[in-house]
Each structure stands twice: as structure tokens, then as C-alpha cells.
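Of the protein chains in this complex, one is absent; all others appear in place.
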Amino acid sequence: MTDTQAAFAQIAPLLEGQAIELPSWAFGNSGTRFKVFGTAGTPRSVEEKIADAATVHRFTGLAPTVALHIPWDLVDDFGALRTFATDHGVELGTINSNTFQDDDYKFGALTHVDPKIRQKAIDHHFECIDVMNATGSRDLKIWLAEGSNYPGQADLRGRQDRLAESLATIYDRIGEEQRLVLEYKFFEPAFYHTDVPDWGTSYAQVSALGERALVCLDTGHHAPGTNIEFITMQLLRLGKLGSFDFNSRFYADDDLIVGAADPFQLFRILFEVIRGGGYGPANPESEVAFMLDQCHNVEDKIPGQIRSVLNVQEMTARALLVDRDALAAAQEAGDVLGANEVFMDAFQTDVRADLAAWREERGLPAHPMKAYAASGHQQEIEAARVGGTQLSWN
Amino acid sequence: MTDTQAAFAQIAPLLEGQAIELPSWAFGNSGTRFKVFGTAGTPRSVEEKIADAATVHRFTGLAPTVALHIPWDLVDDFGALRTFATDHGVELGTINSNTFQDDDYKFGALTHVDPKIRQKAIDHHFECIDVMNATGSRDLKIWLAEGSNYPGQADLRGRQDRLAESLATIYDRIGEEQRLVLEYKFFEPAFYHTDVPDWGTSYAQVSALGERALVCLDTGHHAPGTNIEFITMQLLRLGKLGSFDFNSRFYADDDLIVGAADPFQLFRILFEVIRGGGYGPANPESEVAFMLDQCHNVEDKIPGQIRSVLNVQEMTARALLVDRDALAAAQEAGDVLGANEVFMDAFQTDVRADLAAWREERGLPAHPMKAYAASGHQQEIEAARVGGTQLSWN
Amino acid sequence: MTDTQAAFAQIAPLLEGQAIELPSWAFGNSGTRFKVFGTAGTPRSVEEKIADAATVHRFTGLAPTVALHIPWDLVDDFGALRTFATDHGVELGTINSNTFQDDDYKFGALTHVDPKIRQKAIDHHFECIDVMNATGSRDLKIWLAEGSNYPGQADLRGRQDRLAESLATIYDRIGEEQRLVLEYKFFEPAFYHTDVPDWGTSYAQVSALGERALVCLDTGHHAPGTNIEFITMQLLRLGKLGSFDFNSRFYADDDLIVGAADPFQLFRILFEVIRGGGYGPANPESEVAFMLDQCHNVEDKIPGQIRSVLNVQEMTARALLVDRDALAAAQEAGDVLGANEVFMDAFQTDVRADLAAWREERGLPAHPMKAYAASGHQQEIEAARVGGTQLSWN
Partner (left out) sequence: MTDTQAAFAQIAPLLEGQAIELPSWAFGNSGTRFKVFGTAGTPRSVEEKIADAATVHRFTGLAPTVALHIPWDLVDDFGALRTFATDHGVELGTINSNTFQDDDYKFGALTHVDPKIRQKAIDHHFECIDVMNATGSRDLKIWLAEGSNYPGQADLRGRQDRLAESLATIYDRIGEEQRLVLEYKFFEPAFYHTDVPDWGTSYAQVSALGERALVCLDTGHHAPGTNIEFITMQLLRLGKLGSFDFNSRFYADDDLIVGAADPFQLFRILFEVIRGGGYGPANPESEVAFMLDQCHNVEDKIPGQIRSVLNVQEMTARALLVDRDALAAAQEAGDVLGANEVFMDAFQTDVRADLAAWREERGLPAHPMKAYAASGHQQEIEAARVGGTQLSWN
């Protein structure tokens, strides 16, 4: 047994039970404002999206739940959908609302100056809560695509006050076991101001609501140079980290595979999650949810999601490998290079062979990417899913 | 006559003949990857787009030409289109190619690894040159939306070499009086690497082609913090500035009204244009073209373009007001605050009243925005343009 | 009377009493890590710095107080210093602590892992409070230059907890009429993590302390692209905006003259201050302090400060000129271009002539920059201040 294997054996139990929720919309077509490229085998129904998510789980054991997006995933019978999911080996998870694709919301939804449009947006969230009740979902996730494009266009302060009021109305409606999770985003689709642009705003808004209102940290939603692991630490410290939306970015887009742009950053974030008690398998009291929120423009969708959850798993394993005692000792001694080396030792450890063995022990494919490629599943769905309309963001 | 009026009188002749080309696509619907909001009165045909551009010119006297985008603006008879334009008081201008909306171009066009796809993209540019010959256009503008999303996905070097070869083939085809203008863009729609991401790359590529190959500087296409007036200066110095695509941005998007995000930056850019001999009315030998390249997501399109050309005109007037002798004297004396004050004096001068008077002398509306609003034209086109399919980016 | 003059007459009363505190260190030499250029006439004593600040106030009427920096401005007898200041026409203002220039603080001060060093840093703040009691200062401003340079070097969470504890101890010591104001800064001098890097962290920390603990917003301390007026709005809304440190920057440095890099941004910030009730002359209940925090590397110091306070005054005047009723009407109507135009109308109004007249009515020089240049004062101090050691950041 090598040193690495011995170290891995120590942390292996903490990999048990890791869960990363998949977004249903990852399996539909998506792209940029310039072009959406379609791909063969793309789902034509909510059920096909859930089947794809279940496929990811079958090959990885990492993705037991699927997030839905309303109205994209609206069905007549959510009870039946829940059964369909369970039959495929996954559960329905977070419900995401959508206030950015209705003409009425051109100038805002929960923040709109017109009370009728605000009420419409609130009602949409009530509908989402109804769906949650039907699906047994815990979390209502709100990403506000609201803002303005030009200085003067909007009254920043008035919108913030109206947002607080709208959120309070929605929060009142969620059940005792449910949570409201408010995502922030630096910019886009609004290009001058965004109503919830940073963690501070999300934190201030959810703190005003109550205990079951929390912040969602999307790793792709920050200004250049932002230290995201610091925010992770701070939100955990303040007891307000509800969930992660994982993805990555080089510039401003936020839809690349998590860990693809800066694997070291993902490692640092996961280290802070563990350090702060936010990693469930190490701290059963934690209720921090891990989710993906990324879309696949040019790469295949099912293997893209497999790659993504594996990246999170690999970096979680590396982060668990950090020798915390040695790290603390070096930190306390002011040994800058020593502390950094302890930290980097874990990051540079190649855990892939150990993880492959770990998977095999659990009846999972040692190499999920290769296993998926070899399974013929992609060819099957490409052949089967002919006709109908491929789903995308609508 | 106030001091400002006297100073304005000095520079007024240099405002004569200022021309800012409008993009036909500014009049269609556009938006973000999340949603395109339609607006009443949006054109359903190329002719209606040209008519709208002509309206902007009629109210401002600043926009005598319209850029076309192929295939968006493909018509059967470009001779007839040219006549239509002339009849409406404008000319057809730059021809823009499009290599980002065909499924074959998912992984590149002029850079594609497959010679057949490269040839298809080259042929598309030959078709654009045919259009130029029919429309009498001088400039073929190439914006390459090509790149990759993930490290390893593409061979950066091979693509650059293939790009050079493809461009050489296209350049060989343009006429003696025509120019190839290569735009660069920091990122989007590719999110890891872009094949022409910066002015250096565009400069190196066009320098290899020949004298009639030049760089297009789009003001919204730079990394955060980039000093755009410096690049303006440098390209003029190197004799390689072909044209401007004007627009503005706060973060990463590049489609806001020029001057809306940072009017002082627009002033500084225009100052360097004038300083470097790139401003036509002050230097008839200059062939630097001014164009808008911006789309209107939430604001009205015709007045959005009116506002834009006015912003360029106002900042041009201010930049012309800089007391160049006083500035040089302060610069030479190492008088930092004095030099800055000379510069800022011009920027802070409110030229709007003088420009209004200048317009009236020329038979133009003193206040084009107000005049357009009062004209009832918007209501007319909203009433008239019912039925059919509103145009957007396709 | 022109329209501009009439509009100015309306807002003129609100310019009365505007006060912008000057930092004593602005009058010493400063520079970059590469080189500090000295200039003739630089103060050799705290008294000379205060005299220079008083000169700025004499020429502008805008800078009635001077902020001190401990230990840079430590004197034996603060009572005498106070009298000296009063005799020169200014008052002593905010006391700034310094925990970044002692060898003990290499790895932190209020956050240090060693309780002895934390206590030393706390004691330093107690000393600052003693100074405040002697000078009659209201505000203790804390900028924490603390952080780490390498991942793993420091325990982010532990430092945050220790910071909370240290701040609580300091807060307990300030008097009923005193305030603790916590500044945040994106980065520098630490280059991996900073303990108070954003408004959210400062807000969370001061909220835990109590009512008299507030946030200081330094306009140069944000990630690229950050919407600073939004933060201004939010902190005012939350009742936690204590003060501004004004300066400007193009890239990452934060020591340029306020308004020099992006005058439109300064306008937008000041508009939100007024909108949110933070501007004292318009809302006597406001306790938001305006300060400069900028150093002059290559420009002359006294005129650099004159230029700075004038820039704030000019942009305040423009921001006051916004037609709030017309703006609200356009905003409510969803008239994007109309609302933006109302906003820009104020920004583009040249208020300099009106301000010159306004100053003359109050016995101030119409043109403070010219008046200072003509006064011979600079030559006087250059001649007088020979010998001794010019002050800088130590």
C-alpha cells in the first residue's frame, strides 16, 4: 500500500454519500445569444431529461437528485413524475423559479414598479411551492435575472425595497421543512445593475426573512479575481450558506464544466466547505446542498454531467486529504512555505486510481466516462429520440 | 458670445461631414441567451431596416450609410436594394460576414481542422465580396466568432496557421479599392480561447496580408481595465486602424449605447483619433471608418441609434475643443495637474446648446431625440408593421 | 438667466455646508513600491501637514477637517495640536489606526494567531481612542491590511472569528458619541486573501458589534466592474454606511484623484448618496462622512487636494441637478431612453461657471486652482521648508 493509498483509505468513508444534484436543463440544448447548436439524442420531454440524469447517477453514484425549472419542467401530474424518477433511481430535488422569460418581466418581476406584475411573479413562486409540495422538494431556489441596462433606467433603492417585500411574501408561504435559497449573480442578463449582484446583498435579503432563507453561491457569478473560497467560509460562518451551484468560467460566462477552468480553485472551495462543516458526509448536521448549474454548448450532455460530478468528487477527495494538523501547525508557526506545501500536497495527489478502486468496490464502473462511452447508451438515445422537438431553455 | 460659444465656433467646421455607419441588425430584435424581447414596429424585411437607418440619418445628419450582415441581409437583387437605400437618402456600406450560425461551424470556420469546412467559410466570404461588388461597398468586415471552450479542445497554433491561410485566400479576392477589416474580441461566444482575441493578433494577421488589410477596433471587446485609447493611438501609428465598432459595456457585454457606460472613455478615444489623424473631417486622407455595433435589448431601436450617433458627435465636439497648444505646453513642463485640467476643460464643456444651434443652421432638428418623439414616426411604424415575422439575429 | 443658471439656483443652497475631510498623509510624499518621488515643500511635521490641509480649506471652503493617522501623526500634546488646527481654521477629524507597519504584524494584527500580538493591536486601537478623546474626534477608522499571500498560509475562518473578537473588544471601548468605521479592500497588501475584502464582510462584522459600528466605502477598493453606486445604495438602505474614502483608479491602484478616472461613476455614486439620504446638507440627520483617501505620487499635493474636493463638489452639484420627478416618471413608464436622458442631462450640465459665482458670493476664490497657483503659496513653502526630513508613510 503506497502512502497515497493509505491516506486515501483514511478519507474513503467520507466519500460515501456524497450527492450532487443535477439540473434538468443541462440535458436540453443550450448555447449563446449567437447560436444554439442542437445535438442528436437531446430530450424532447421532462421524462427524458430525468432519464438522462438517472443515467449519470447510474454511472457515478453521485447524482441521486434532479433539480427542476418551472415552467420549463411543468407537467400535469408531478406525482406521476416523482414516481417516474424514483423508478429510474433518482429523486426530484430543488425547484427553480423563472422570472426572466415572460414579456411582462422586461423591466423586472419581484422588483417591478407595477404591483400587478410583482404579484404575478409572486404567484409564480406560489405555483413553484405547490410543485414543491407535490414533488416533496425541500428547496425553492430563486435566481433573479432582474436589473437594468442604463444608469437612470431604474430606481436602485426602490427595487431593493420591493424585492424585500416580495421575498417576504413568498417566504411566508413555504412550509416548515422547506427553504428559500437566493442566488446572486454579478451581471447578466442585465448589464448595468443587477438587483442581487453579490453575496452581501443576498445575505442581507435572506437575513431579513428568517432562518429558512439562505444564500446560493454559484461559483461562476463573481467579479474577476474574487476569492470565492473566502465567501464560502464567510457564509458558512454566518450560518447562511444554503447551496452551491457548481460550474466554472474563464471570463464572464458561467456555464463551463465545474473544475474545467481552475481545478485548484475548486479544491480551495471544497476545502473551505469541509473546514466550515458544510460537507454532509463529514458533518451530518450540514444542510448545504451541492448542485451543478451549467449547460453544455459544444460538448455532449450526459458525459458532460458525468465529467462534472467526477470533478467535484475528485477535488473533494483531494480536499479531504489535506493534513489539517500539519497545516495548523505550520500556520501557527508562521511557516508560509510549509503551510502552502501541506495544502498543495493534497491538491497534487492523484486520487484517480484510488477512486476507481473505490467505485468498483461499490459496484460502480471504475471509469465512468469510459464505461459510458462503451455502453452504447449514447447511440441508443440518438437512435431512439428522433422526431419531436428537442428541449432547450423554454 | 460666451467663451464656450467662441470655442465651439472654431471647431464647428470640423463637425461637418462626420459620418457614423449604422448596422442593419440594430433595428432587429436582439437580447441575451435568456430572452429576446420583441418590440412593436420592428422591421420584417431588409428594406424596413434600411428605412429605419435612413430615419436616423434624417433626424441627425450623421448616419449616411448602413452596414449589411450576410446572410441576414441577403436579398436577390442588391442593385435594387442599393437604389432603395439611395432613394431613402442613405448608401449601403460595410459588408459583414457570418461564420457563427451554421451547424458546420460548431468547431470553427476559417480555422476549422477540416479543409472542406474552411473552404465553405472562404466561399461564404467570396459571396460577401460579390455582394460588395454589387453594393459598391468598400469594406469586408470579418468578425471571427471562433474559438474553443475547454483547454485541450483545440490546437491553438494550428488554428492560427489555418486562419492565416484562409484570410490570405480571401484577401486575394478583394478588389483594388476594397479592404479587409479584421475585428478582434476578448471572448464570447467561445469561452476558453478565441482565435482573434486582441489587437495584437489582428494586427499580426492583417500585417501578413497586405496594405488593404486592417484592424477593426470594437470598443466593447477588451479585458477589464484595458486602455482603449492607447490601442487607438498605436493602431493609427502603425497605419493599421481600419474602423471602429462603437458601443459600450460595464462588464463583459458589448452592446450598450456608445458612451452610455463611460462617456469620458469615449472622449479619450476620440481625442486619440483626432490626435492621430484618424478623424476624416480634420484629415481627409484618413480612411478610418466610424460604425456602431450595438443592439438594443430593452430600449427602442430607432431612438437608441439616434442617441448613439449623438453621443459620438457630442464627444467628438468636446475632443476637438481640447486646447492642444496649452496641453502640449503643460505636458512639456511636467505640469501634471495643469495638463489634466486642459484636457478635462474640454470634456466638461457642455456643447449641447451649440450643437443644437449648429443643427438648426443645417436644417436638422435642434433636438433629434425630441423631434423623433414628436414626429409620430414610431407610432406610424408600430401601426404599419403588423403581421409578418420580426427580424432578429437570423 | 439661462436654464442652467435657474436650475443651479435651485440647488445652490444644498451645496452650503458640504464638507470633505482631508487625510493628513496626502501632504506627505508617497509613491509605489518601486519609487517614492519627493517634492519640494513637503511637510516635515504634523503641523505642516495640518497647515497644508488648512490651505486647501482656505481656497475651497470645502475641507474643514483633517483626518489623522496613528502613529504617523502621533504628537506629545494633542490638545496643542487641536488648538493649532483651530487657529488655522480647521478641526481634527477621523483617527485612523495602523496595523501594517510593525514587524509583529507580518502575519496579522487583530486576526493574528498569537493572542499577544492581537492584544498589542487592540492596545494600539485603545491608544487611538485616547487620541480621539483628546482631539474630540468622532470616528475611529480601521483599515485592516491583513491577509495572506498563499493558499494554505492562513486559516481563513479562524482569522475571521478572531477579528470579530478583537473588534468587539475595541468597540466596547469607544464612547457613546464615537463610532467605529470598518473599511474593506479587495486586495493589497495581501495578495491571496484579505480579511475584510468586501462590503459584505464589513457589514457582517459591524452588524455584530452594534449601532455605532459602520462601514467605510473606499471608492478604489473593488473588483473590476463592481457597481459601486449599488453598494452605496445598499449600505444606506441597511443604515450602515459610515463614511466614504474618495479616490479613483483605472486598474488596481486606488490613489488617483477622485473623479479623475471615471467622473460619471462619481456622479452616479453621489446621486445614490443623495437619493438615499446620505448627503448631509440635504438631510441633516445623515451622519455619512465624506473623506478623501488618496496620495499624490507625481502631482503637486496641495493643488491635488484642491482639485479633488472641487471634483466632489462639481459632481455633487450635477447630481443635485437631476430632475427626480421627471426621472421617476420615466422610470415608471418603462421609458429606458427617457430616464437615461434625464439622468445624463444633469451629468452633462457644466456647472463650473455657476460654482465660480457661488464661491465668489461666499468670499472664496472663483477658481481655486488658479487662485492657488497665483498666490505664490507653493513657492513660499518650497522656500521655507528646507532641511529636516520630509514626511511620508512612516
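All chains are identified by letter, namely A, B and C, in their written order; residue positions are counted from 1 within each chain.
In the analysis below, contacts are C-beta pairs under 8 Å (C-beta built on N, C-alpha and C of every residue); 3 or more make two chains touch, one makes a residue touch a chain.
As the structure is a prediction and not an experimental result, all values here were calculated from the model.
Here is the thing to keep in mind: the chain we left out touches A, B, C in the whole complex. Note that of B:A63, B:V342, B:L364 or B:I381, the residue touching the chain absent from this view is B:V342. Screening B:R268, B:R318, B:R359 or B:H377 against the full complex identifies B:R268 as the residue touching the chain left out. When the full complex is taken into account, the listed residue touching the unshown chain is B:G152, out of B:G152, B:P284, B:G363 or B:G387. Interface residues of chain C facing the missing partner chain: 30-35, 37-38, 100-101, 103, 106-107, 145, 149-151, 153, 186-189, 191-192, 224, 249-253, 255-257, 260-261, 297-299, 393.
In the full complex, chain B contacts the hidden chain through residues 106-107, 113, 148-157, 160-161, 186-187, 192-194, 197-201, 203-204, 222-227, 229-231, 233-234, 236-238, 264, 268, 272, 275-276, 327-328, 330-332, 334, 336-337, 339-344. Although one chain is not drawn, its touching partners on chain A can still be listed: residues 4, 224-225, 227, 250-252, 260, 262-265, 298-300, 303-304, 307, 314, 336-337, 340-341, 347-350, 352, 369.
One rule holds in what follows: only the chains that are shown with their structure count from here on.
Shown here, the protein chains touch in all possible pairs. This structure's chain pair with the greatest number of C-beta contacts is A-C.
In this structure chain B contacts its sequence twin chain C using mostly the same residue numbers, the overlap exceeding half. If you average the Cα atoms of chain B and of chain C, the two centres end up 40 Å apart.
Counting partner chains per residue, chain C has residues 224-225, 227, 264, 336-337, 340-341 touching two or more of them.
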